[in-house]
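Missing here is one protein chain; the remaining ones are kept as they sit in the complex.
Per-chain residue numbering starts at 1, and chain names A, B and C are given in the order in which the chains are listed.
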Amino acid sequence: METLGAIVGITIKSLIFIVGMFLAAAYLTLVERKFAGHVQQRPGPLHVGPHGFLQPIADALKVLTKEDLVPDSADKFLFYLASLLAFVPAIMILAVVPFGEPFEIFGFTIYPYISDVNVGLLLALAFGSISLYGVIFAGWASNSKYPMIGGLRKAAVLIGYEVALGFAIAGPIMQAGTFSLKGIVDAQEGLWFIIPNILAFVVMIFAVLAETGRTPFDVQEAEAELVGGYVTEYSAMKFGLFPLAEWYIATFVLSAITVILFFGGWHPFPFMDGLPISSFVWFMIKLFMVFMFFLWVHWTLPRYRVDQITELAWKVMLPLALANIFIVAIWIMIFG
Amino acid sequence: MQFSKNKNLWIDDKKIQILKEKYPSIYIEKFKNAVFLNIEKENLIDFLKFLKENLTFKMFIDFTCVDYPNHTPRFQGVYFLYSPEEKQRVGIKTWAENNTLPSIISLWKGAKWAEREAWDMFGIKFEGHENLVRMFLWEGYEYHPLRKDFPLEGIKNTYLPSLNLKPEENPAHNYSPYHTFVPSMEDLEKTQKARMPQKKAQVVLNWGPLHPGTHGTIWFLFDMEGEYVKECDIILGQLHRGVEKIAETRTYTQFIPYTDRMDYISALCSQIAYVNTVEHLLEVEPPEKAKWIRTMMCELQRINSHLLWLGTYALDLGALTIFLYTFREREKIMDIIEGISGIRLNSSYIRIGGVAKDLPEGALDVIKHFIKDFPSKLKEYETILTKNRVWLKRNINIGIINEEDVYQYGLTGVVARSAGVPYDIRMIQPTDAYDKVDFDIPLGKVGDCYDRYLIRMEEMKESLKIIAQCVEKLEQLKDSKYIATENPYVLPTLEETFFSIEAMVKDFNLRIYGEQAPEGEIYMSGENPRGELGFYIVSKGKGHPYRLRIRSGAFYNLQIFTELIKGRPIADAVALLGSLDPVVGETDR
Amino acid sequence: MAIKHNNGIILTTVEEVLSWGRRNSLWPASIGLACCAIEMMHTAASRFDTDRLGIIFRGSPRQSDVLIVAGTVVNKVAPMLKLIYDQMPDPKWVISMGGCSSVGGPFPTYATLQGVDRIIPVDVYVPGCPPTPQALLWGIMQLQRKIKEQKEGKVWEEIPVREVPTASQPLKKKSFFGF
Partner (left out) sequence: MIKVRYVERPKLTNTEKIFFLDFLRGMKITLKNFFRRTITTKYPFEKLTPPKRFRGVHGHRIKNGKEPPSFKVLEKFMEIKDGESRCVACYMCQQACPVPELFKIEAVQLPNGRKKVIKFDMNLLNCMYCGLCTEACPVDCIIHTDIYEVAGYHRASGVAHLSDLTERAKDFDNRRYHEPDRIWIDDKERSKLWGQIKWS
């Protein structure tokens, strides 16, 4: 009975997470468009619904009912698979990301996460890496030159930054002594991990920008060179899944992991402990700030060339991440 | 370095004497603003080589043809060269016997496209040309449009009605369901094959013509090895509208709006270059005020053009927001131009003998407001870009051009100045009020994309300086005349027509018969933001030019792209193309 | 509401909602041909900001709904433009921006296509050389009106062909759904 209850509970919770993520991603597009608009001194979506509030709905309706073209020369199976492979793993990361401490409503204890696996962080990274195949398949299956180049570029970038990212998260793990994301947050009770891990944090920022394909690393769909990159041949909702997965869900989830690793998760800001704000809200505030930071970078900087990106990954980011491990090791030796 | 306005820019008698001794057969044609040396076809290469090596005429400016159907041989080739040391130009003419001319690619690489164009437009073959294909039209096109016996409208032999209309419907009095021949995809594939007969590397990428990054409709062919370009060619003509042909059927005034539509980003600069040429041909002297207005408008347009370049360049390199910031400032300049001339983009504001309308009330206030406000905005762009490490990485040492390239390819404008060649028409041949204003000409040392970026940024500041001086002067000239209507070639203003019967008759005559320019030839140019925009006009005493050749800066500047991109990744193509800043309307005409 | 064909209220409502979605999320392909492209860019930029109306420019024709033919279409580029149009998924619309693309404009020459409607069907013609951003926005709104009226069962011939637009007063109501 208890297992059944747990299964039902997890299913419901998963559904809530997935639907919530869908809605959130749709509205994150609005957030981004509004933010970009105001950065550029224009209002962004405004007339569709009050202050453009219905804009994502209109876009979704349009994209869903658009003719679903598959190019004749494309590899049909991979073509379909690619859009799923890009989207599903991105949303699967949510399974291990905790959004706060358990809290009680009407006597029920609600856990704002699906599962607290003790290898959570590794799983998150693994899921993230799968979406790489989505990109490569998309580039390959389109059987067209621009998507091909776009896909390969993205693959080159991802491989470089996955390694750097892996070493960067070693610091916080060493300090917390666990892979569980919840465990890592709990270990930051006193001091956030950003203090000794500042180098890892820099690497993390760059890696997230690279993985989610935002400037200065948006080479895979550099419009000026490659039209739409690997999504050039995709139309309708199959197209819609890619930016949704990459630009919004992945950015959102990786922002969450950044907050967990370096900014103390749902712990309140320093000197604000007394405020009557729940841990979930704290987490969301931090998450939103990190997310906005990525947008801010995206709408400011120019982009690197692909060989410069990989050069940066191997020659700068990887050594920085290794140096960080060294520093953290000394830190642990001194402060325990 | 200061140049007086009356300095003769054409080859001096001393050099002509030297040439006459060496080549006794040459025949000299002297016009007020052009000197031509006629040489027979056999000695052409030798003669050009002598000019290049011994008389320092080492910079290639232009090559074109003129069709004389009643003369045998029918076609005449015209070359323009420039001597950077002596600051002199020379024109060389030769008759194309048997419709062939020797190719001069061995002397100047820049002649490659010009010769292709001559083949396309006139059907002249070039002996020794490496790949003589159609420049603007497609392979398989039967005609050579600039020949005098080809009609402007083309041969309407295809039934191609509007898809929106019912078969019998006639929407307008000038509608016809018959149309000139439209090529099929196969024709275009043939054109592409002719450009790149065999591929050398892995894959041939068609970059363009309808591609967001190609600044219009330029069609690039990249033969690529991975991300690296091994071989490159450019197919132009996706915006070839036959402007030079149109010029032959329009009066000198009627052609002014067409000059706007060539280089649509710097319409006023093109108008000024054209009108100056015509004025020198007709010997019309515009009044003082008109000169200052022209200079001011030209510089406003230059800022406008450079802003568009900065925006699209940054957009191509990924900085999306700069694009919108520059367009914000562009809107202001567009507002000014709209308020003064009536149209935002293709303003057709300059007239022969002056400008179309006087400055309206408040125009100078607005411009003063703009030049006060703009430097802070420029500072913002520089803060975001100039020292940004990504920007440096994408720009430094990309596409290095040296002095020799400039002469070989006939590069002009910012592209030439980035290589350290002080070639600026505003300095060499100042028209309008350019000899009365103070400004600097920024030069580069390295010749890479970064230099071109810095030079354009500096030029905007220099333009502001010029505008400030113009505003100051124009405030003193408030009530003076803006168009020299007393000249017989200048159209009267509306008020004059309303009140005087003589003006009305003059207006009628000039509208119907056009400005009957004296027989003669002229080559003059203006400093367009894209380089030297030259106009070569052959007048036969009619109301419209016999031949009007447009020497487009962007056309020659773009040519070096194929050289610079070799061995570089495709991402650099964007940076390189952006820094050369071509406009298709001008390259294709 | 003019329902010409009686296809049931539910279907009509669904159609209505879809049509609302489509006309408020018109994504044009960012293809510029000549002068008009500059004004098109100005329309998308901060002063006029098409993003307000849900219009964002897409690089690939596969993801766009509207083809704004901005500039002179010459014979040589015509088959390519047709290819781009064919690559766009249904439903799709075409706005012919400026005189050149509508009827060849001031270039009645051997090289210019005398009207893009000779190769692809055009929904809205925007005169001007080039049309100002406001004129283009008006054209886009005409297209939105057309999409709306088509959904209400009118065939496009029934939409009045010629009106004499005179004064241009700003719209009063803030709601955009009805237009």
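Here, a contact is a pair of C-beta atoms (placed from the backbone, for glycine too) under 8 Å apart; a residue touches a chain by one contact, two chains touch by 3 or more.
This is a predicted model, so every value here is computed, not measured.
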{"item": "For the chain not depicted, the shown chains it touches", "value": "A, B, C"}
{"item": "Of B:Ala118, B:Val182, B:Ile256 or B:Ala433, the one touching the omitted chain in the full complex", "value": "B:Ile256"}
{"item": "Residue among B:Asp451, B:Glu521, B:Asp572 or B:Glu586 that touches the chain left out of view", "value": "B:Asp451"}
{"item": "Subunit B residues that touch the omitted chain in the full complex", "value": "1-3, 162, 164-165, 171-175, 250, 253-258, 260-261, 321, 325, 328, 331-332, 335-336, 338-343, 346, 348, 356-357, 360-366, 368-369, 373, 380, 383-389, 392, 420, 422, 424, 426-427, 430, 434, 438-446, 450-451, 454-455, 458, 491, 493-494, 497-499, 501, 504, 507-508, 511-512"}
{"item": "Chain not shown, touching residues in subunit A", "value": "35, 37-43, 46-47, 296-297, 299-301"}
{"item": "Contacts of subunit C with the absent chain, listed as residue ranges", "value": "46-49, 52, 99, 102-106, 108, 115, 117, 123-129, 131-132, 134-135, 137-139, 141-142, 146, 156, 159, 161-162, 164-171, 174, 176"}
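Here is the rule we use: only the chains that are shown with their structure count from here on.
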{"item": "Least step count from subunit A to subunit C, where 1 means the two chains touch", "value": "1"}
{"item": "Of all other chains, the one whose Cα centre sits farthest from subunit C", "value": "A"}
{"item": "Highest-count interface - the chain pair sharing the most C-beta contacts", "value": "B-C"}
{"item": "Centroid distance [mean C-alpha coordinates] between subunit C and subunit A, Å", "value": "36"}
{"item": "In subunit C, residues with contacts to at least two other chains", "value": "30, 45-46, 59"}
{"item": "For subunit A, residues that touch 2 or more chains besides their own", "value": "40-42, 223, 227"}
{"item": "Residue ranges of subunit C touching subunit B (in the complex, touch as defined)", "value": "30-35, 37-39, 41-42, 45-47, 59, 71-72, 74-81, 83-84, 103, 106-115, 117-122, 129-130, 132"}
{"item": "Subunit A contact footprint on subunit C (complex, rising order)", "value": "17-18, 20-22, 24-25, 30, 45-46, 49, 51-54, 56, 58-60, 62-63, 65, 87, 89-91, 176"}
{"item": "Partner subunit C, residues of subunit B touching it in the complex", "value": "136-138, 143, 145, 150-155, 160-165, 172, 175-176, 179-185, 187-188, 209-210, 212, 216-217, 237-242, 245-246, 257-258, 261, 264-265, 308, 323-324, 327-328, 330-331, 334, 344-346, 584-585"}
